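In this view, the complex is presented without one of its protein chains, the others remaining in place.
So that you can tell them apart, the chains are marked A and B in the order they are listed, and the count of residues begins at 1 in each.
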Amino acid sequence: MIPPGLHEFLTLDLMPLVAVTASAAALALLGSFLVLRRQAMLGDAMAHSVLPGLVAAFLVTGSRAAGPMFLGATAAAALSGLAIAAIIRHGRVERSAAIGLVYTTMFALGVLLLELNGGANVDLDVDCVLSGQLELMFWNAPTTWAEVLDGSSLSGMPPQPLRLVGLLMASAAAVILAWPLLRAVAFDAAFARSRGLFPAAVSAGLMALTTLAIVLSFDAVGSILAIALLTCPPATARLLTDRMGPYVALSVGLGGAAGLLGYALATRGAPLLLGASVDASGTVAALSGLGLIVAAVGSGRGRSRPNAPGPGL
Amino acid sequence: MILRSGESRAPLALRSLSVAYRGVPALWDVSWEAREGAMTAIVGPNGAGKSTLLNAAMGALRPLAGEAFFWGQTFADVRSRVAYVPQRESVDWDFPVTALEVVEMGSARRLDWLLPTWVRRGTANRGHRQEARGCLEELGLGAFADRPIGQLSGGQQQRVFLARALAQRADLLLLDEPFAGVDSETEGALFQRLRRLCSEGTTVVAVHHDLETARSRFDDAMLMAGSVVATGPAADALSEDNVRRAFAPGSRATVQLA
Partner (left out) sequence: MLVVPSWSLTSLASAPMTGAATASAEGGLLEAWTRVLSFQGGYNTNVVLLGTILLGISAGAVGSFAMLKGRALVADAISHASLVGVALAFLLHAALGQQERSMPLLMLGAALSGACAVVAIEWIAKHTRLSPETAVATVSSASFGAGIVALSATRRVDGADRAGLDELIFGSTASMTSADALLMAVLAAAALGATLALYRVLTAVAFNERFARSKGLPVRLLDVILAALVGAVAMAGLQAVGMLLVAALLVAPAATARLWTTRVAPMVVVAAAAGAGAAWVGASLSAVTPNAPAGPMIILAAASTFLVSLLIAPQRGVLSGWLRHRRLAATARRVAATASGSRSAGGEA
């Protein structure tokens, strides 16, 4: 017999825990390249602007199947990317303003589509956009060890955590395989182009992988909190190391740690402190931000950069 | 080798190259040839289109009209024979990469672009690492190989960039402001190194902003302000008169009229 306490953990917590940790680690891995190229806002833009694509795919197919959702999200992300480029090129609006304009518009479109189609949809609603639906990932866990061994209980597993683990593995493999290429393109795109490395294609590939990560993380953390995981762990890691390998590894580690700790804090810590659990994905995001603040205060104290350009907010 | 009929075999030949940004011409009807084995300075006021010229020649910008040939061929055909050093400002010098890793980007060939060194340990990549280290040492940076580039001085950073270009073993160097932020002593040493390359047959084309050294250190010069003002031996092309014409306010207005 599996003890009841463990059984409860397996049923209620294991799947959300795996999902949030894998998604945090994968987002931090892909986000580390965005932060490295000083394009953090682009992650912001992608995470917001996939929404109309997701909603449209959902409305057309009537299900949350990952395939159509990814296609819709990719189309929306590509459209925003093109729109941002066109606005910077023609409108002579500065980068951050162009990005802000496009992603809020796409987000508004997504929210409107959701609300117009009866916002109270059980499967896809505004709350899910904000913070995901971790609590729905329960697993009809085995009650005896024998069931664990014969694998019969595996069929009842929710698909999202496994997909996220797969995504994490695939992203890690892709990053390791193309490591010198990614480094060259991120460091000096003009030089990379002169050597025939197609930096635009490499960036597009990374963006596609990032979009996939955002779509798959939608269930776990929601699209807005995904931004925190795309940016905060890499930014923290950037403050702690000057070597690219350790930077990316640390960023993944920090992301995963935020996922684990945040989930534990929200579901176990909060009830002790406040008497009730709080939103887990929000806690993960806030925790990753807290890590950044600690690292920033530690590394930045007394180190003012007088000639630094003012924040181009 | 496919040669366009009537095309010269100069390392770089531009034929009526015109480029515009947002409907405003940056480069207008530029025809010019670099002399093989010579050091040529591209000189002109800010916004004269010097960097644009290099980028358009390499096909990074689509021209309105005109063509660029490298030894009579297109850039894509001879990529490996050309080394490019972009403008200093185009790079984030706080990037977490070491000097050696930067230079390895120059010596890398095909499969070297895949898999990090800790995976490839002991395989063919040792060759290109050695080559990169050699180039760094040649420019006096052997001791800095494993330092993050952010910890190097401006002059050292430029030397790392030049080492990366050397590591490509190219026949033509396209350098965009290679001496920006370099002290005069280092500048002298770098000029000597480039001079030696030229004597071995390499062609050097550099965007350069200092008229004094452009006259004294380079063989040829190409003076431009949107379009070509003067070309030829550095001292002649950069005569007081020509320079005054190129740097006169409104010198680029001629472009719009053309």
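Here is the rule we go by: a contact is a pair of C-beta atoms (placed from the backbone, for glycine too) under 8 Å apart; a residue touches a chain by one contact, two chains touch by 3 or more.
If you're wondering where the values come from, they're calculated on a predicted model, not measured in any experiment.
In terms of the touch definition stated at the top, the absent chain reaches A, B within the entire complex.
Here the missing chain is touched by one residue of A:L109, A:L162, A:I176 or A:L261, and it is A:L109.
Where subunit A meets the missing chain, the touching residues are 35, 38-41, 43-44, 86-87, 90-101, 104-105, 107-109, 111-112, 115-116, 118-119, 126, 130-131, 224-225, 227-228, 230-232, 235, 238-239, 266, 274-276, 278-279, 281-286, 288-290, 292-293, 296, 299-301, 303-305, 308-313. Touching residues on subunit B toward the chain that is not drawn are 6, 15-16, 18, 20, 22-23, 25, 28-29, 31, 63-66, 94, 258.
Quick note on the criterion: only the chains that are shown with their structure count from here on.
Distance between subunit A and subunit B, defined via averaged C-alpha coordinates, is recorded as 40 Å.
Interface residues of subunit B, counted against subunit A in their complex, comprise 22, 55, 58, 60, 76, 79, 82-86, 90-92, 95-98, 101-102, 104-105, 108, 112-116, 118-119, 148, 150-151, 164, 174. On the side of subunit A, the complex with subunit B involves touching residues 36-38, 89-90, 92, 176-181, 183-184, 186-188, 190-197, 238, 241-245, 247.
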